[in-house]
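A single protein chain has been removed from this complex, and every other one stays in its place.
To keep things simple, chains are lettered A, B, C and D as they appear, and every chain counts its residues starting from 1.
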Amino acid sequence: MLNDFLLLMKSELVLAFILFLLLIIKVAAEVKNERLLALIQILLLGNFIYGFFFIQNGSLFGGMYTTNGLIAFQKSILSLGIYLISLLFSDWLKKSEHLIEFFILLLSAVMGMFFLISSESLLMFYLSLELATIPVAAMANFDLHKKISSEASMKMILSSALSSGVLLFGISLIYGATGTLNFSAIPALLDGTGVQILAFIFLFTAFAFKLSIVPFHLWTADVYEGSPIAVTSFLSVISKGSIAFILLTTLYKVFAPMHGLWYNMVMLLSIITMIVGNLFALRQQNIKRFLAFSSIAQVGFILVGISSNSILGTASVVYFVLVYVFSNLAAFGVAGVISQHSGKERIEDYRGLYQTNPFISWVLALALFSLAGIPPTAGFFGKLFLITAGAFKGNYFFITVAALNMIISLYYYLRVIRAVFMDSNEQPIGKINLDISTKLGMIICGAGIVLLGLLSWVYDYITALSI
Amino acid sequence: MLGVFSFGIDLGWALLMIPLLPLLGFLVLGLFGRKQIKQSSGIFATSLVLVSAFLSFHTAYGYFFKYGKLEGVYQKIIPIQFTWLQFSPGVSIDMGILLDPISVMMLVVVTLISLMVHIYSLAYLKGEERFPTYYSFLGLFTFSMLGLVVASNIFQMYIFWELVGVSSFLLIGYYYDRPSAVAACKKAFIVTRFADLGFLIGILILSFYAGTLDFNTLILKLTTTSTPEFLSATAASFMGISALTWALVLVFIGGAGKSALFPLHVWLPDAMEGPTPVSALIHAATMVVAGVFLVARLFPVFSMSAPALELVAFVGIISALFAALIACTQTDIKRVLAYSTMSQIGFMMFALGVSGSGGENGLGFTAAMFHLFTHALFKALLFLGAGAVIHFIHSNEMKDMGGLRKYLPITHITFLIACLAISGVPPFAGFFSKEEILLAAYQHNATIYWIALITSGLTAFYMFRLYFSIFWNKESLAHESAHGEGGFAMMLPLVLLSVGAAAAGFIPFGDFVSSDGKPLESVFHWQFSIAPIALGLAGIFTAMWLYKKQNNRSDTIAHSLSGLYKLAFHKFYVDELYLFITKKIIFNLVGRPAAWFDKNVVNGLVNATGNSTLFISEKIKGFQSGKVQQYAIYFLAGVIGLAILFIYVWK
Amino acid sequence: MMEPGLYHVLIISTALFFIGVFGFLTRRNLITMLMSIELVLNSVNINFIAFNKYAWPNKLDGLFFSIFVIAIAAAEAAVAIAIIINLYRSHQSIDVENAADLKF
Amino acid sequence: MNGSTIIFYLLTTLILVSGILSVTTRKIFRAAIFLLFSLIGIAGLYFWMQYEFIAAVQIVVYVGGITVLIIFSIFLTQQAGELLPKQNKGRILFSVLAAFCGFALTLLQIFRHTFGRSFERPVLPSMENIGNQMLGIEANGFALPFEVVSILLLAAMIGCIVIALRSKPETV
Partner (left out) sequence: MNLTLLILLPLLTAVAILLMRNDAQVKWTALMGASAQFVLAFCLLFAFRKERALGNIAQMLFEFHYQWFPSWHISFHLGVDGISVAMILLTAFVVIAGVLVSWNVTKMTKEFYFLLILLSLGAYGFFMSLDLFVLFFFLEIAVIPKYLLIGIWGSGKKEYAANKLALMLMGGSALVLVGLLGVYFGAPNHNFDLMLLSSMHIPIAIQKICFPLLFVGFGVFTALFPFHTWVPDGHSSAPTAGSMFLAGISMKLGGYGCLRVATYILPDGAKEYANLVIVLSTIAILYGAFATMMQKDLKYINAYSSVSHCGFVLLGIGMLTKTAMVGAVMQMVSHGLMTALFFAVIGMIYERTHTRQVNEMGGLIKVMPFITTVLFIVGLCSLGLPGLSGFVAEMTIFMGSWQNADLFHRVATIAACMSIVVTAVYILRAIGQTAMGPIKEGHLSVGDARWNEKLAAIILIAGIVAIGIAPYWLNELVTPAADIIMHKIATK
């Protein structure tokens, strides 16, 4: 029993261990930020690597918690994400007064996400969702002296409170209609009556809110813009990834009987999301806000893959999230470095960046190409697999819309590329000396973007896990 | 290469060398002429053409007197042929050499005139900056023209046809810094290109029905009335005219363009912007008769379609008269010669048009070829003579000339011989060939005969108008010219050609060239010649009366005929018509709208897509109001909307 | 009037839920918005308890769910109030309309 | 019409009326008091349903904790006697519309649906049962959620401390 417990919950336990270690350090010792950050980076790297060992399938706590290879892999993706965040934003983190608190909150949020992915009951689902949200809302306020930071934080906590209210109401209705909270028991009890549809929609809006699906996305851009960039990247990558994973489980497993319903809904929302995300991204000036809308559009694509309702869908969504971790974190990493060194966050400030900082320009370009789905970057494969999975149903209208949306998205990604590479600027951003760990993070991201697609075994590995 | 060396390796190689030597000249001079062999380029090219000419004479001798005849009939021999581009089984472009009387004759004409021009140019263009370029272009032209005349495959002919066109273009534009030359060379190319379109489509039709592009097979299939190819070609019709006729008419359009027949003649007078030797070679003796040659080459097929032949005849005769009328009024000596060329080609063409195929019926064919031959000699001579005059005077205008017989004695004599030849005064060459043409016309079609008769009278008139204006008229020259007649290199061709122009008429042409390869007995009635000779002499004397001395008789007559004169002087406004069609209609009504449409509609649609996206994006920004309660309302509206949609509407 | 049962309680909870939502949508003061959220969460709790009592008394899932909701609500409220106070310190106002720098 | 029913309707009235007043009154302190009443009413409802434990929790956490927290924060951020600003008409209109539509739709669906019923032996919400299950790790055990909530509370605490105790004066 204990053995099982240790092995099955190993990822959460490692996180808890790191978390309490940090707590102890906070209470017991004064350590310089640099050394602390190095320690944290090492711990997170260890956590990531450890994620690939001792993987077992099984469930615990009377079917509230479950894990298997795929879930372990998903957790590894998230671990990788936080490791990269700790690398990429080291400049900002080192200067932060609340480094330890930041990581405590971050790790508890990640723990929430781990539980979320592993949850097998609506209760665990709700609780871990909150655990994954509330600390992040607090983290959004970590630029303590910035007005927009507290505004962002306020918007996030209030919106998510409303969203969780709606979610809870949905859960309560499902509970009322089926009498159980357990994922494996629910499908058999669903019969598609009005109240269940209503409950499903209430429940779905929570996903929609977290994933920023239109029209539940409105908080996203404001919060992304106002938050510290590390938090923004966490929100847009890790948080979204985990929600996408659990959405797969929820839709494919729990609401499998309502498949026809949710397929239509996902298709509809996907189309709206892609279009609206793209249209808003077109006109953004702030790079964070821009990335916010672009990530909304990306979610539209994830929905295309999700609509597939097949192993293909699962595999391609997981793969896409993995790719997305590298691409989006690279983009945010560059934005973070620039913002940290020059305080500039507007796209027009990026003009002529290539002249002064070729390395980060290439990283940014790679990231944006990957987001736009240009080969040979991994984003190309990611998007292509999503679309192919979506085409599985033979709905060519949907696929055509998705494919055409790639063009609009290309337009705005190219806007940034244009600013960086083509435009000239009288006052370009000066030469930035990159922190070694930031550079490492960028290199990892760049390598991931380039290699992930070409090395097909990564995808095959995910497919093998998805079955 | 699948050479069919049926007459031994020697003949094959010799034949190949005829066109390839000028090509070699073109390549060598084109690649290295500008620097390495600038000085000797003229000599080099001339010697190549000399060899080539020698080989052609050798070939002609061999063909006509040794091996060409089989049982009294001249054979069509293909000593060399290889497949150049295979389209489908049976249909391929073959490169080859076809020897038959007309091609052999043309070989002689082309190499001979080319040689003369090469020699002449040595002096005429001495000291020019682009001397090697000039010779390389001449080489290209000679090569192409030779390739054209020996073509064994209709597509091969088309290929060289185009090459001839482009070398003509290059040579007309030789004085590239003169805007008029540039305009002229473009005009020449484009007008002939337009005509070639007809040729091309004609080829397409012929090849489709005959299933081959090879001349011999094609002619065989389309002249044997029992073959399925012939039947399908005559059975298929479009707009009431059989496919065969369509094809021939279209091919003829191609020929008419190259040969500057009405109404596609507009380029020829302008082409006189080129160096005068070029005009002699290309725009008088060789290239412009390519159309005649083409019709002659396909003559057996033409003879299967009466309407096509009739068209040939009428276009020919109209061109002849039309050009003669204009020639009477022009003052630029080269233009007069150009119109005269056009008129003479009209003669050849209608001779073909009135001809039948085989035996005595084929008189027109023989006559046309004969005239082609003699015309090449005397017209080249005329141009070269005119060149000598221009070289001396530095002007093309008649008014700048007069009394030149004292300064240019050799030129004067040779020019006179040529004028007499073209006017049809016996015993000069033109007399014999023209007589045959008139006879053929007389036997066939009275209308044509009468018009032709009048035209030949006009010919005599305008030629001697030219002659007198240059060499007589004013006695004193407005400005003295420093240099003399131009030296040996210029005079030698004149003399040689004048010998030809004087004596070529005595060649028993019918023995060699006829529509069916059998010798044709030249019937010669002296009574018949009275009318043409009388008319010719009348023309000469009128010209003498008007132009030998300075007087204002010509102006008076011009005044009294002001309408007609003006019309003819302005070339019947055909140029203006063309300008109107191209500038006003094609450019303004097709080109400009196409460009406008592209810029505004097609491109506009693309831009509008982009702009409307941006516009929508700007319009919907209000949703992102920054107010969290607003967001909450949208959130709830979304929830409720989805719920209503999926519970009630979209089940 | 009939004996109050599941549906009666559900009417209360649903009404309370939307009262809370209404408050959330209309109140301009951040603290009152937070109060509205509390109403929403409480309505959900009523639901859970009611379902547990009237429909599924065989397990205590609903009860436990509402206990955890209360705990979460407390945590959420605490964080929210901290954030609001911080916002108040930087904006000198807790009017939600005044905190709208981030937009479009 | 027995006593229990009367109590039910009284509670209903208390909950809804004070709920409505709490979201509409323009005096913020009163709003907090009405919220308190409403929460107490809900606690009463739990008692009425014989879920005493949860009722007690409700009173302790909400009445004793959250409401007090709210009142404190009101004191921190509000000048006394100040009326709350009025919302604009359009927003109110749309809010009413949204709330009402949602309410109607939800109720309609709820009433259309016949909720199932378990006929197994009920588990009483006694302290003993609750205590056992709360820390159970087998089926029907809630130890894991309990741990999750504890981490959440820890994180929330740390978050609150960091945010609320910001040291330097604001610069932006």
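Here is the rule we use: a contact is a pair of C-beta atoms (placed from the backbone, for glycine too) under 8 Å apart; a residue touches a chain by one contact, two chains touch by 3 or more.
Everything quoted here is computed from the prediction, not taken from an experiment.
Within the full complex, the chain left out of the display is in contact with A, B.
Of the candidate positions B:Ile37, B:Ile190, B:Ala558 or B:Val574, contact with the unshown chain belongs to B:Ile190.
Although one chain is not drawn, the whole complex shows that of A:Phe102, A:Phe115, A:Phe255 or A:Phe385 it is A:Phe385 that touches it. Of the candidate positions A:Leu6, A:Ile24, A:Ile49 or A:Ile407, contact with the hidden chain is made by A:Ile407. When the omitted chain is restored, the residue from B:Leu24, B:Ile37 or B:Val182 that touches it is B:Val182.
Against the chain not shown here, subunit B presents residues 34, 83-88, 91, 93, 155, 158-160, 162-163, 166, 169-170, 173, 176-177, 179, 181-183, 185-186, 189-190, 193-194, 196-197, 200-201, 204-205, 207-208, 587, 590-592, 594-595, 597-598, 602-603, 605-606, 610.
Annotation for subunit A: contacts to the undisplayed chain at residues 312, 315, 369, 374-376, 380, 384-385, 387-388, 391-392, 394, 396, 399-400, 403-404, 406-407, 410-411, 414, 417-418, 421-422, 456, 459-460, 463.
Keep in mind that, in the parts below, only the chains that are shown with their structure count from here on.
Pairs A-B and B-D differ in how many C-beta pairs touch across them, and the larger number is found at A-B. Of all chains, the one whose Cα centroid sits at the greatest distance from that of subunit B is D.
Our note on geometry: subunit B versus subunit D, Cα centroid distance of 102 Å, whole angstroms. Distance between subunit A and subunit C, defined via averaged C-alpha coordinates, is recorded as 27 Å. Residue positions 17, 20-21, 24-26, 28, 33-34, 50-51, 55-56, 58, 64, 68, 72, 75-76, 79, 82-84, 86, 90, 96-97, 99-104 of subunit C are each in touch with at least two other chains. The residues of subunit A that reach two or more other chains are 123, 127, 130, 134, 137-138, 141, 144-147, 153-155, 158, 162, 169, 173, 176, 179, 194, 197-198, 221-222, 283, listed in rising order.
Across the complex, subunit C is touched by residues 621, 624-629, 632-633, 636 of subunit B.
The residues of subunit D lying in touch with subunit B in their complex are 91, 94-95, 98-99, 101-102, 105, 109. Of all the residues in subunit C, the ones that touch subunit B in their complex are 21, 24-26, 28, 33, 96-97, 99-104.
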